[in-house]
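With one protein chain held back, the other chains of the complex are shown just where they sit.
A and B label the chains in the order they appear, each numbered from 1.
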Amino acid sequence: MTMLRIHVSDRIKVSGKTSVGVLLGSLLAGLAAVSLIFVLSGVNPFYAIFKIFTGSFGSWYGIKETITKAIPLILIGGGLTVAFRAKFWNIGAESQLLMGAICSTWIGLNWGPHLPAALIIPMLFIAGFVGGGLWAAIPAVLKTRFAINEVISTLMMNYICAEFMTFLIVGPWKGKTKFGFPYTDDLPASATLGVLPGTRIHWLTLLIAAACVLILGLVIYRTRFGYEVRVIGENPNAAKYAGIDFFKTTLVVMIISGGMAGMAGVGEVAGIHHHLSYPDAISSGYGYTAIIVAWLAKLNPYYVPVSSLFFAGIMVGGDAIQISLRLPAATVDVFNGTMLMFLIMGEFFLKNKIWIQRSEKAGV
Amino acid sequence: MEEIIISTAQRTLVAGTPLLLGTIGEVICERSGILNLGVEGMMAVGAVTAFIVSYVSGNPWLGLLAAIAAGMLVSSAHAFAAITLQANQVVSGLALTMLGLGLSGLLGKPYIGRPLTVKFESVAVPVLSDIPYLGRVFFDQSPFFYMAILLAVAAWFVLNYTRIGIKIKSTGESPQATEAQGVNVSAIRYWCVVTGGGLAGMAGANLSISYSKSWIEGMTAGRGWIVIALTIFALWNPMRAVIGAFLFGGIFVLQYLLQPLGISPNLLAALPYAATLVVLLMIGLGDSRKLNAPAMLAEPYKRGER
Partner (left out) sequence: MAMKKIEHLEMIGISKSFHGIAANDQVNLDVRSGEILGLLGENGAGKTTLMNILYGLYQPDSGRIRINGKRLRINSPAESIQNGIGMVHQHFMLIQNHTVVENIVLGYKQAPFFWPQKKIKENVIHFSKKFNLEIDPDKKIWQLSAGEQQRIEIIKALFNGADLLILDEPTSVLTPQEITHLFEILQKMKAEGHLIILISHKLDEIMALCDRVTVLSSGKVVGNVATQDTDKKTLARMMIGRDVIFNIMREDLPKQIAVLTVENLIVLGDKGRVRVNGVSFQIHQNEIFGIAGVSGNGQRELVEAVTGLRKIVSGAVKINGKEITNDSPRRIYNSGVSHVPEERIKFGIAPGLFLFENAILKQHHLKKYSHNTFLAYGNIKKHTQALVDAYQVQTPSIHVRTKDLSGGNIQKLILGREISQSPSLLVAAHPTYGLDVGATEYLRRQLLKRRKEGGAILLVSEDLDEIFELCDRIAVMFEGEFMGVLAADDARLEDIGLLMAGSMRV
């Protein structure tokens, strides 16, 4: 009796070709799955996917919006590459962004009217970095000192921060000029980030994001600290043997990651909304989307802008199909979720070789 | 005054029921060693499936069954990724949450605003519901409440007093030792993950065809994440989950009750999450052996590895 047997064995060498092949294969399989879901939901998959991409890259407006949405993704995604490389699963970027937004709003509202823009703007970004960084340092300490799983602690921090922020905007920080809406007052003009004319692109944040990504790349690949982070991620046992200090490294890593998310929050408040409102409106799920951005960039900061633009495009495209196909914005989440699933499932093929063999089933 | 107390108590139980259902499922799943962060997505899928099937078929029980099946289907993707492909369980769960939320929004869109005439109404248990005060609170509830309590008791019993329960717990503590005893670790984990998914789907059904009258997007409102927090708060014990679910449910109800007294509902709403962190801190500080976290939670297991 002939039998087909599936062999699975450890793959020792991973060539560049295999990596790219697996990536493309995962993306294609993901697209196929997404199309299937669309078909089953009564949506024309080709049209929907087409619309997503033309909505984001097919028009000037689309491109401008895509860049705008890519800015926070680049910042957060960049920071996450460092955290993930140290095997610290930072799911809390959402709240690190919000803490940055909160701290910078405080600075902006209280000192904005009294100081010139040249002073205020840097203060905003510093406050954002500090706010996000300190908020992220807490789960870092919880993990290294108390062995608390960082996935859960950062998740909890997200919710605590969101509730705290809502408390602020409907309570003590409620805008006096806002007629009962749950917003804070607008930031004064000096605390507002300029945008490129005709767009919503707050260019200063974009520059900061680009600079950060370049710096991060330098740090990871060219500094001693980055080296230590990479060793921890590669082999924690070897890191211990090499004398690397886990506590210090994890703390610094998280301050960087949280700080960058915080600066993204500054960008959103000072550049887009100009006041604080409900957490969802400010963070828009960037903290979670950035996880996929970092993953897709293979944790390489230099690739983050590319994957950020890609996912920003999908977000903008999602808005587009909301209008033209009257599909809910949530459709984009279907796309993101499915693609991410296939990406991580594809990693199995990077670690293992599969082949099918015809064999005669011998009488054993 | 007593009307307020009774209605608050009733609403607490109502609010806590979906939390309890989801938590029982997640407890079973995590006890076998798999971390499922996709509960929110599975609840959402369950909710939309229950609504649509009930609406179209006119039979809410059919909707409930469909919701359970939908939850099981989505969770089986997580099981496949986490168990067979040994993928990162954190990312897999998050991806499924996104997918589930998206699907529920997508599929539910045509049904927004349409009232459901065939939902689960409260069922008064004969005789027991006539008990003054307690009767109205405990015995005049949606069938979901009774099912949740029964399921919690059943889960507690199975985990502690049956052979399969020992197998499940052992799988979460040490898959190597369990496999060495001839138990199929993968199979047990698959069952547990899928069961958890089914219960999450059921929790979602509770929301859409019992709790509310119509469909809105975002019906789950983050309850899935509370379930994950609750699982830890309950120390992976179904009976503690009962207490925890209604405690957390009570906090939601209290938020609005205490508002006129000047206590911010938001700070109250942050309590469950802060409480979970405190519990984790206690586990971290104390002797973790006494506090029950499954030792190999979220660690991928390969047969033959030490």
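Assume contacts are C-beta pairs under 8 Å (C-beta built on N, C-alpha and C of every residue); 3 or more make two chains touch, one makes a residue touch a chain.
All figures in this text were calculated on a predicted structure; none of them were measured in a lab.
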Report summary line: Of A:Ile148, A:Val231, A:Leu296 or A:Met339, the residue touching the omitted chain is A:Val231
Query raised in the report: Which one touches the absent chain: A:Pro116, A:Pro172 or A:Gly243?
Result: A:Gly243
Query raised in the report: If the hidden chain were put back, which of B:Val118, B:Ile149 or B:Val183 would touch it?
Result: B:Val183
Query raised in the report: Which subunit B residues would touch the chain omitted from the figure, given the whole complex?
Result: 161-164, 166-167, 169-170, 173-174, 176-178, 180-183, 289, 292, 295
Report summary line: Touch rule applied to subunit A and the missing chain gives residues 12-13, 222-225, 227-228, 230-231, 234-235, 237-243, 364
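The rule we apply is simple: only the chains that are shown with their structure count from here on.
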Report task. Return the distance between the CA-based centres of subunit A and subunit B, expressed in whole Å. Result -> 27
Query raised in the report: Taking the complex as given, what residues does subunit B use to touch subunit A?
Result: 35, 37, 41, 77, 80-81, 85-88, 90-92, 94-109, 217, 222, 225, 228-229, 232, 264, 266-267, 269-270, 273-274, 276-277, 280-281, 283-285, 288, 298
Requested in this report: Mind listing the subunit A positions that touch subunit B in their complex?
Outcome: 37, 41, 43, 89, 91, 142, 145-149, 151-153, 155-157, 159-160, 163-164, 166-167, 170-171, 288, 291-292, 295, 326-338, 340-341, 344-345, 347-348, 351
